Every structure is written in structure tokens, then in C-alpha cells.
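For this depiction, one protein chain was excluded, whereas all remaining protein chains were kept in their positions.
Here the chain labels run A and B in written order, and each chain numbers its own residues starting at 1.
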Amino acid sequence: MLRVKRRTIVAFLLPMLVMMAVINLWPILYTLYLSTTNYSEFNSDNYRFIGLENYRQLLFSLDSDFFPVLWQTLLYVVVCLVCFLIVGMLTALALNNPRIKGLPFWRVILLLPWAAPSGITALIWKFLFQYDFGPLNQIGRLFFGQQFGIPWLLNPTLAFIAVVIVNVWLSYPFFTVVILGALQSIPGELREAARIDGAGPWQYFRHVTLPLVTPALIPAAILSAITTFQMFNTVFLITQGGPVVSALKPGATEFVMIYMYNRILGASVANPHYGFIAAFSITLFALLAALTYLGSGLGTRLPELSGFREART
Amino acid sequence: MMQKKLIALRTPGSRPLLALMTVIVIMLMLLLAACGSASSSNNSGSIDYSGTIVIWHGWQGAYLQAKQAIFNEYMHLHPKVKIVLVHQDNIASKAATAVKAGNGPDIIAFTDDNLGSLALGHIVVPLDQYISQDDLNQTYSPAAASALVFNGHVYGVPEAVEAITLMYNKSLVSADQLPKTTDDLLAFAKRYQQTHPGQYGVVWPTEDAYFNAPWFYGFGAQYVTPDGKAHLDTPQALQAMEYIASFRPYLPKQPTYDVVSSLFAEGKAAIIINGPWSYADYASGGKINIGFATLPIVNATGTPAKPFVGVKSLWMAKTAKNPALVADLMKFYTNKANQIAMSRADGEIPANSSAADDPAIQALPAVAGYAAQVKLGLALPNTPYMSALWTPVQNALTAVWNGTQTPAKALSDAQAAATKGIAQISS
Partner (left out) sequence: MSQKLPTAALEKQPAAFRTPARERAKRLQGRRAVAGLGTRLGLVGVYAFLVVMTIFALFPFYYVVQASFAGAQNLYTTDLHLFPAHFTFANYLTAFTQEPLLNWIGNTLLVCGLTALCGLVCSTSGAYALARFRFAGRELTLRALLTLQAFPGLLALTAYYLLLNALHLLNNLLGLVLIYSAGAIVFCCWNTKTYLDALPIELEQAALVDGATPFQAFWHIVLPLATPALAVAALFTFMTGWNEFALANLVLNANANGSNLTFILGLYSLQSDFRTPWGIFAAASVIVSLPLMVIFFFAQRYFRSGLAQGGLAN
């Protein structure tokens, strides 16, 4: 540590703190304030403080959408994460196999989804899934006749699967890269030793590869869980939260962020309740902050990695 | 400058109170600024022909060009006035946010059913001072004029009356083959698909509340009662819903507006149910020879299917900087000559009664076609509660079309959701 005058410290810190106060802190505090009012579009001139009423409605009211939305978001996170790990692991193992010819070629191809702007690819996927005219169903019709059609974006379960597929397409390269890095740091003599000992590929994978790769995977997995949890762009551009299950329930892919956005800026919101949505935001923030602390408690370097990953979400 | 002020006030600490006060101070200043400018230009005798007028609208394509021409002419007449047209997707919700923030347009152009909620939220403001109710009644057709009045105040001018009707491609279907009743329509769709695989007899956005209103109201149901109660759990509504669902085998599975519209434009659908906004695009360049017919008669009730008749309106937003100029532009935009020009270009029914009565206009097939349908339609409910109905009805239609819910269950859920929405509006 350097010993300097108090004034110097303040001078160094001030620009950042001022900026953060305005664009980081103020919006959060204002949202916090909003969450204790009944501010809505129609009463913006005479809204008032209502204490924790919004939170009560959100968390304890029977017809609140909060828990269903949270549940389907968490399900999405878990399913995506499992797929990321499996596809990422298989791809990394394949790319780490020295007996495969043309590795650089495969590498570039398989990492390509990472490089494309995800917003654009989401719009493309949306068309691929189109029921009547989308190429996926058209290809299916070549094999199974004119009546064939998978209602990708129409059936709640299939739409969920569709956005999982897209997210896997977008994210497996990140896991491939992370796992491949860890694989390549495994010393060659280990493999040699295992081979001499007569360990089968599964045993080698189970007892050597997996334990060595896990430490690299944990931060990547936590990070991906957080990013997937707050995913908006990709899913919104494909389904906008739909398909509708019932007029009373959130859409099948209406995950937390999409739910919030749809309630404020959605196509035909009758009367946005900004106060209520603010309570929703603050509750989510508390959850995310807890997750982040949990992650940092596990000794991972989330902030650094996040830039790396988020560069493409 | 503003930025500095904000920072200076913010920095002393992270106390929320201070942040709050900052916001309040800023909002007050903006409010004062807005009031100041409004009161200074209230002098209605002479109009200050200068400045920029921003219009938010939902016009598109060839339709937009016809309107742009009129505004260009106004700018030509008054060189110091600049008119900026801004296309917005969700006009009502975007305008609400923007006007509240003091950042809205001068004029909002939208359909009349939104007037109630926008006026209640003080997003649009009365301009009785410049346009009286008498002016309205003398200039525009009665239905159009009344749509601009809310709680006894005039909020703007009507530009056109619109309703969806049956439009057909004359090279694919002849007038005598057109279905006359709802049962005919269903049979036609079925037959057409058998004889033309991969093509469609009739298309419309089957998941949209506006496009399906003709069936609901034709079967004797209604979305919302005049006193503001959701009215979806009725046997009539169920009949309508079941009728719509019976088209599932004969229409695309994802019949969004863009899909059905392109199908018709590409000659892959013989009939479309659509409104005046689409006519210019289909007809331009002689692409499609379009014929018009009124929507079929509902067999169950013996009455014709009843579309909503919308009055496309221009309202003055609260953020308008020069109300006198805004009113002047509105009058110019809807005068007889300009309304006739607009009608000729895009086939809309003019709201200006002397333009609508003009024989040349009445002879236009598109105007005649839409006008015949308008006579059979019914006014869009402009109760603010209607805004709580669109999404639930659309959700019910979507759930039924996708096959996730039965018509009965979908409607009872929509009824509950709409009731909840209405309660939120009045709370």
C-alpha cells in the first residue's frame, strides 16, 4: 500500500464514485422508492406511498405470477446448464483428441456461433422455427410428408425446448473453450500413465479428466447460471415470452426479465403498474446479489469472467 | 448544465432522500418549463407559423406516402414550419411514457378507442379553444365527429373511418363464388385447400382481438359492456370462439398479420379479411385485382358479422409546443381537397363529410367497399376499460388456436384476466 494524503485518495476516487452514484446507484434507489408507491400510468399525478403492499402482493398473494415465473426461469437455467455442460464437454473432448485430423478447421467451425451477434442469430432462429414456412419443418416435410410439422413456437413445451436449443447453440462454445483449456493443461504423462495402467476411456474420464476440469467449470457454470437467469435478448426476440398458455398465466417462455419488460413496455399493457414492477425488480436484484455473493464465496473470479462471457450474450 | 446540477446534488452521500429531491426538483422545473411555453402561445388570434411539429403515427408503406404528401404541402405553404413524422410501434404506451417525461410529440395519430385512456392519463389534452364541437359536427361525418369528443371536450380531428372487410383476389375467385354466410366461408376454406394444396381460401390474423371482433359481435357476444364489465364468459362468445377454432385445419398454424398479409399479396390466399391500410400495398402497380364484399352473415344469428369501426384520429399531445399551429395543421390536413387526395391515393374513407359525399370519391371501388362494411359495423368502444380487454382476448384466441386450451376454458380465463385488468384501471 502507498501512503498518500487523504486529498489524493479522494481525487483519485471521485470521478468514478460520482459517475457511479448517478448511473448505478440512483436508478436502483429510485426503483427502491418506486416499489413502495402505487405509481401507475393512470395515477401518475397523485400516486402515494403504500409501504410494503407491493411486496405483499408479489410474494404472498395467491394469484401472483412471481413464483410461476421464477420457477420456469430456474427450470430454464438448470436445463440450459446441463445441456451446456454436456455439449461443451463432448465438443471439447472431440477437439482435444489428437487422432482427429484437421483440428484447427473443426475448432473454427464449432466456435463460430460464438462470434456471430446473438441478436441477429436469434432473429434467424425465429424464422427457422416458423411452423408453416420455416425451413426446419420444411425439411421434415421432405421426409415425413406434407402433414408433418413440429409446432416449435406454438406449443408451450416445444417453445421452451426451442429457446433452450438456441441458448445451447449460443453458449456451448464458451464451455468448449473453458473445458478445452483445462483439458490441455492436463499433463501428457498422466494420460500415458493411465494408458499403461490399462484404464479404459471412461475410467480415465471419470477419475482423471473430470476432477481436473471441474475447478475451471464451476465459475463458468455459476456465471452462466446468472446470465441465463437474467436472459432477455435472445428469448424475447424469438418468442416475446410466448406462447400463451392462458390469459391468466405468464407465457411459457416468459422468464423474469421478459415478464418485467412485458408488463411495462409490452404491446398492449392496459395500465402499467410501475410501483409493482419496481418491487419485482428489487426482489430479483436481491436474488441476483445473493447468487453473486454465493459465487464469489466459492472463490471464483466472476467479474472478470463475466466480461468474457457477456461479450456474447 | 443539467448534468452538473444533478451530480452536485447527488454526491454528498447515498441518501435516497436527496436523490428523490433531485428528481422532484428536476420534474418541477420541467413542468414549469412546459406550462410556461404553453401559456405563452395560448393567444389564439394570430398563429405563429414557425417551429417543429412532431407527429407520432402508425402509418406504413404506400399509405404513409399519401399522408406525407399533404404534410409536405403544408410545409411548402409555411416554410418556417417543419413537420416530422415518427413511426411508433406501441403508440399508446410509448406516448404515455414520453409525454409524462415531457418528451412527447405534438400530435398523436391513432384510433379512437385509445382516446379514453390517453385523455384520462392527461397524455392528450383538449383543444376546444381552437376547434369547437360545432366545428367538428359541421365538418365531419357524425360518427367520426363524436369519436373525438370525450367528457365533453374536443381532443382533435378525425381523418378517416375504417373497418375490416372481405377483400378477394379477382383472379383466384369470382364474385359469385364468394361465401355469403359463415357456414359458406368455412366450406369455402375447406374446398379451396383441397383444390389448391399449399394455398389458402381465406386468411386473417386469427389470434388478434380486433380482427376477430366481427365474429364475436356477429354471434351476439361482446368484449366489454358499456358500463365497463368484461363480458367474455357467455354462450355467444363460446359459439364465436368455436367457429374461429373450426378454421384451424384450413389456415396457417402461425397466422400472424405479416404471414397472412404476405400470403394474400403473393396470390397464395384467395380472400383476406383486412382493412383500408392494406389496400394501397396490394393494389399498387396493379399487382392484385382486388374485389370487395361485406363479411358473411352469421348462420346462428342471421345477422352480418360486425367489425369494429375505428375512427382514425389526430389528437393534440400534452407536450404540444404551439397548440394554435397544431390546430391549424389538423384542419388543413382534413380539409376537403386534402381528404379527397388522400382517398384517391390509398382508398380510405374520408372523415370529412363533404369529401366523403364527393361523387368521384364514392365511385372509387375501395371506398365503396369499405363504406358498405362500415354501415354494418359498430363503433369501437372508447371506454378506457376496453384497453384491459385486448390482451386477454388475444391470449384466449392464441391459446385456442395453438390448441393449448379449449374454447370454454380460454374464455373463462380471459374473463378473469380482463376483470382483474379493469379493476387495476379503476384502482
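Assorted remarks:
In the analysis below, a contact is a pair of C-beta atoms (placed from the backbone, for glycine too) under 8 Å apart; a residue touches a chain by one contact, two chains touch by 3 or more.
Owing to the predicted nature of the structure, the values given are computational and were not obtained by experimental measurement.
For the chain left out of this panel, the touching residue among A:Q72, A:T91 or A:S171 is A:T91.
Screening B:A101, B:A187 or B:A337 for touch with the missing chain picks out B:A101. For the chain missing from the display, the contacting residue among A:L52, A:L75 or A:A193 is A:A193, taking the whole complex into account. Although one chain is not shown, part of chain B still touches it, namely residues 2-3, 6, 23, 26-27, 30, 60-61, 84-89, 94, 97-98, 101-103, 198, 257-259, 261-263, 266, 268, 281. Interface with the hidden chain, as seen from chain A, comprises residues 1-2, 4, 6, 8-9, 11-13, 15-17, 19-20, 22-28, 30-31, 34, 87, 90-91, 94-95, 97, 99-100, 106-107, 109-121, 123-128, 132-133, 135, 138-139, 141-142, 169, 177-178, 180-182, 184-186, 190-191, 193-195, 197-201, 203-204, 207-208, 211-216, 226, 230, 232-233, 236-237, 257, 260-261, 264-265, 274, 277-278, 281-282, 284-285, 288-289, 291-293, 296, 301-308, 310-313.
By definition in this document, only the chains that are shown with their structure count from here on.
Rounded to a whole number, the gap between the C-alpha centres of chain A and chain B is 37 angstrom.
The residues of chain A lying in touch with chain B in their complex are 17-18, 21-22, 25-26, 29-30, 32-33, 38, 40-42, 44-45, 63, 130-133, 146, 149, 151, 153-156, 242-249, 265-273.
Residue ranges on chain B touching chain A, taken from their complex, read 6-7, 10-11, 14, 16, 19-20, 22-23, 89-90, 93-94, 96-97, 100, 117, 120-122, 197-198, 252-254, 259, 387-388, 390-396, 398-399, 402-405, 409-410, 413-414, 416-418, 420-421, 424-425, 427.
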